[in-house]
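Only one protein chain is missing from this complex, and each of the others stays in its spot.
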Amino acid sequence: MVMKRALAILTLLIIGYWMASALANVPFGADKMLVAQYYLNHVKAQTGAVNAVTAVVVNYRGFDTLGEVTVLFIASTGVAALLWRKKRERTAETEGSIVLTTGARLLFAFIVLFGAYIFIHGHLTPGGGFPGGATIATAFLMLYLAFSAYEIPHRSFEVTEGLAGMGYVAVGLIGLAIGSYFLFDWIWQTWGWGHSNIGRLFSAGFIPVIYTIIGIKVGTELSGIVDSMVKEGGE
Amino acid sequence: MNIGVYYFGAISLMLIGLYAILVKKNLLKILVGLSIMETGVNLLLISIGYIAGRSAPILSEGIGPNQAVDPIPQALVLTAIVIGVATTALALTVAINLYETYKTLNIEELRRLRG
Amino acid sequence: MINELMIIIFTPLITGVIAWLLDIKGLREGISILGAAVPLAYLIQAHQTLTSQPSIQYSIVISGFKFEFLLYHLSWIFAMIAGVVGFAAVLGMASTTKDSYEWLFALMSLTGVYGIFLADDLISFFIFWEIMTFGSFMMVLKYNRKASLKYFLLSVLGAYSMLLAIGILYAKVGALDFTTIQQTLYQDAMRGVLGTNTLLSRNDMLLIFGLFLIAFGVKAGMFPLHVWAPDAYSETNQSYTAMFSGVLSKAGVYGMLVIYILLGTRLMYQFGRIGAAPKFGYVIAFLGGITIIVGGLLAALQEDIRKLFAYSSISQVGYILVGIGVGSALSIEAAIYHAISHALFKGLFFLIVATIVLRTGKTEFKDMGGLAEKMPITFAMTFVAILSLAGIPPLVGFASKWLLFEAVIHENMPILGGMIFFGSAIGFVYLIRFTYAVWFGQRPTDLDDTKDTPIPLAIAMGILALLNVVFGIAPGLVATELNKIFGKEIIKGTIWELNIGFGRYNGLLITIWLVTGIVIAGIIYFLGAKVRRVPVTDTYQGGNPVTMEYNLTIRRNFFLPLKETLAFWLRISFDRLYQDIGRWVEDLAETLRNYIYNGNVQAYAWYLAIILLILALWGV
Amino acid sequence: MINCIQCIEYVMVLVMILAAIFAVEWKDLLAAVVGMAAVSLVASILFFFLQAPDVAMTEATIGAAMSAAVFIFAIKRTQRYETEEEEKLGWWIRW
Partner (left out) sequence: MSQYASLLIALPLISAFFVPIIKAIGKKVVMPFLVLITAIQMGMATWVFNEVYTTGKPIIIMAGGFRPPVGINLYIGHFAALFVLIIAVASFFMAIFSMKAITVEPKDKYAMLSLLLMLGATGMISTGDIFNLFVFMEITAISAYALTAYNKSGEASEAAMKYIVLGGIGSSFFLVGIALIYGSLGTLNMAQIAQLAGQMNPTVAQAALAMLVFGLGVEAELFPLNAWAPDAYQAAPHPVTAMFSAFVVKAGLYALARILYLTHAVGSWGHILRLLIILGTLTVVIGEFSALRQTNVKRMFAYSSISQVGFIAVGFALGTQAGVSASIFHMVNHAIVKALMFMAVGYVALELGGVTLEDFKGLGKVMPLTAFAITVGAISIIGIPLFNVFWSKIQLILAAMKAGKSGVIALILGASLVEAVYYIRLIHLMWFEEGSRERTRIKENFVFGTIMLLLVALIIIIGVAPNMTWNIVQKASADIYNVAQYIKNVPLLPGVSP
């Protein structure tokens, strides 16, 4: 055992040295931007978003984000498929304390609202669809922890998830139909909505639309994962 | 060899994660290792995108295009984080299934498929 | 697009596929026989064409390769062997084959053989080699897995050695067609003579020659690569074995000739001569000589008639190799002559065996006897075949063996001559047994209602037997064709007579003498013979007392004393050696597999770490 | 030239590495998961330092909270302690 640990540490140190020596040639803190500088220069004009990261995520690298959403979708589908049992129910015995239950009831709406805020304002402030959706999922997670019999409406969540996903692709396909490019920002570039109010909520083309979709999707997906993990299969 | 503290931290996280995979016998521990490793990679990406003295790439009041850090690694890491959590969730599900079948998480004993 | 060469090559395969797909009894036999007959007809027709022009060519481009085919005198002779014996074997199969599977693969292998003989570049040579191997392999697979596996592995080993050799040649010469390779290597040899740098080094040549030798040696059944042959020949449809032994082994022989054609000059320059023979040829000849002896001795020790003829076949191919190896024009002609006669009489033999197996269901000497009475036609054929194989004039076997012997002796090679002579002697030894044990003596009661051969088999045997006689009485027929290969009169004489300058053989004359002798003997017999009953118990065994363990009759362990004498040598078995190697490899593989894929995910993660470590340390 | 921000960075990275080591070494899996979440949290603070607020938020919510929650549910359905005994010598032979 000691031998194995020592071997592991030795191996890892060598690998680490190798990585470090490579990284030493990628100086920390230096300006290495090439494509990114183009983004920073053109982000406002081309997408209307103030938050460059959001613009990159949704507009410039929209394909990645589509893939990312798909990955999460696969995970939730996979978890549901693998934990599928004929009959499943929750097995928690103890109800949360009074403080927890009341608190959860009270906070639930606020957390959901906060999550919604995060993803709607993704193009202006840090955040976006993914943290927003995760925040919403946290709200449901809290309900699961507080109440021993709580269950999300399983079926409708799944449908919502699917609809949201379809909505994302549909937005992209509308772009294909209108602007002849898949995931084309037709709201900003073709229709030109919101050019006058960059930096405010109603701007940035389809970023808020997509982030809303993503937020809903991520929220339902993560809640779905939690739901699948919590419920145990009975015979 | 001069590497920043962030690079050092990122590499350390990766190595610690890999160490857990190489040494620990418990499946959940291995997954913890995998998760830590992914965090390390994310940190590495973000550190590569950092430019000294610049601020976050939110081009609102008074921050021009030449005053923001690189937004691309941040976008990449967003994706990577989500992918990481997806992998983790799936892996844990598999671990649950394994435990329900074999009543153990010791990878030394999870060797029905071999040869 | 459609060319007669294509028709010759692909008709068997296409008819085979059709027969296999239709699978209607009666029809499939008809189609298959047609498939064997059509190429034969075209080949006979091509004989006319070849008198007016030197060759028939055809080429086609597939998958970036140019496939070239060429029919000229040498390939015509070999193709004719394939045509005649293949046709006879297919006729025989019409009576012995039970399902369409065999038609497909038998005809596929026929296509392969035609392809080999007509190929004019190395890639098509190789491809058809593989097709032939595969077809014949599937024929054996149906009957016996172990035998087929042994056959296939050795064949594929051979084929791949060939491919490797082709690869080296291609890398150096840059071409795959025979003409270019031949010319390039000839020029290379000239360059060597002039003392300039040669294209291929001595080691290259050694490697290429060795690889080709393995490749063709396997197929020809050359010692020590013969181990597949006894099993494969015996474990398949015996009618097919007529083709297998008669034709497919000739592919190996043809390959040896291809070595001469392509590499001959270059090899000769590189390695020189021993006496009159080229040194590399001497290797072939010597291995051929050993093959004669080993095959002959082992044939004598067999208890199974199929095995007996399988070993006998190996032994006979040894003659051909000796002839090719000696390397004079005469000896090569003699070798080809013997290839023809071997195909004829060994094809006949295997058809006879097929008849016996078909009608009695038995293959071992101990279950047989007295069949001559029940199967007179087959016996008549056997008579011809035995005389031919034993080399008794006026049959074709004598003519070719005589030529071969003369050729070898003429080149002052007494050892090889001795080997040939020994082979002939041992031939008598095993043939005696076959003659007596199967056809004469007491008949086991369960063979009492054995019927004679079915008609297709009879026709097939008839064709081969007739040719055996014709080519024996009129050896000039063959000789004129052989002379065309070298373009000059190596073997002079008339149609009835072979004249090689220092000896002559007149088939007609001998026949006349023989017939006269037989007539006289017959007269004496009929005048003076009296039938006398002999008690069955009146037997003796070379001075040894008869016990149950040491019970030597002609039907059982007849050559046990010989076996005991040779006991030391028989222990050395290449067959067993190859099997041991195979087992070691498999054991090693299993250990390796269990060690590497041990099921532990941590171990697998370590593999990844090790690769990372290598990447880190190696600095890639 | 070590200023205060840099001090904090150093401390943070150190804490993160320590948390990671604890997460790997603790026998109690629940504690290990908490350690892992701590790593994520510290990392998200470091993301803030590196001017990546979006990533920091995502890491905090998804990387730390959700991931830890999923881990905890999994532990609840399996076992809490790492019971695998230390193995005997010669592990590389017994493979």
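For clarity, chains are labelled A, B, C and D in written order, and residue numbers in each chain start from 1.
Following the convention adopted for this analysis, a contact is a pair of C-beta atoms (placed from the backbone, for glycine too) under 8 Å apart; a residue touches a chain by one contact, two chains touch by 3 or more.
None of these values were measured; they are calculated from a predicted model.
Put simply, the hidden chain is in touch with A, B, C once you look at the whole complex. Here one chain is not drawn; of C:Gly30, C:Pro54 or C:Gly167, the residue touching it is C:Gly167. For the options A:Met33, A:Val112, A:Ile136 or A:Ile152, the residue in contact with the chain missing from this view is A:Met33. Chain B residues in contact with the hidden partner, per the touch definition given at the top, are 14, 17-18, 21, 27, 30-31, 34, 37-38, 41, 44-45, 48, 72-73, 76, 79-80, 83, 86-87, 90-91, 93-95, 97-98, 101-102, 107, 110-113, 115. In the full complex, chain A makes contact with the omitted chain through residues 18-19, 21-26, 32-36, 38-39, 46, 59-64, 66-68, 70-71, 73-75, 77-78, 80-82, 84, 155, 158-159, 161-166, 169-170, 172-173, 175-176, 179-185, 189. Contact residues of chain C toward the unshown chain are 61-64, 123, 127-128, 130-131, 134, 141-143, 145, 148-149, 152-153, 156-157, 160, 163-164, 167-168, 170-171, 586, 588-590, 592-593, 596-597, 599, 601, 603-605, 607-608, 610-612, 614-615, 618-620.
Quick note on the criterion: only the chains that are shown with their structure count from here on.
Looking at A-B and A-C, the interface holding more C-beta pairs in contact is that of A-B. Centre-to-centre, using mean CA coordinates, chain A is 16 Å away from chain B.
Here the spacing of chain B and chain C, counted between their Cα centres, is 68 Å. Touching of two or more other chains is recorded for residues 4, 8, 11-12, 15, 51, 53, 126, 128, 130, 225, 229 of chain A. Shared interface positions of chain B, i.e. residues touching 2 or more other chains, are given as 6, 8, 12, 18-19, 22-23, 25, 47, 49-50, 56-58, 68, 74, 78, 81-82, 85, 89, 92-93, 96, 108.
Those residues of chain A that touch chain C in the shared complex are 8, 11-12, 14-15, 17-18.
Across the complex, chain B meets chain D through its residues 5-6, 8-9, 12-13, 16-17, 19-20, 24-26, 28-29, 31-33, 35-36, 39, 42-43, 46-47, 49-50, 54-58, 68-69, 73-74, 77-78, 81-82, 84-85, 88-89, 92-93, 95-96, 99-100, 105-106, 108.
By the touch rule above, chain B contacts chain A in their complex via residues 1-4, 6-8, 11-12, 14-15, 18-19, 22-23, 44, 47-53, 56-60, 65-66, 68, 70-72, 74-76, 78-79, 81-83, 85-87, 89-90, 92-94, 96-97.
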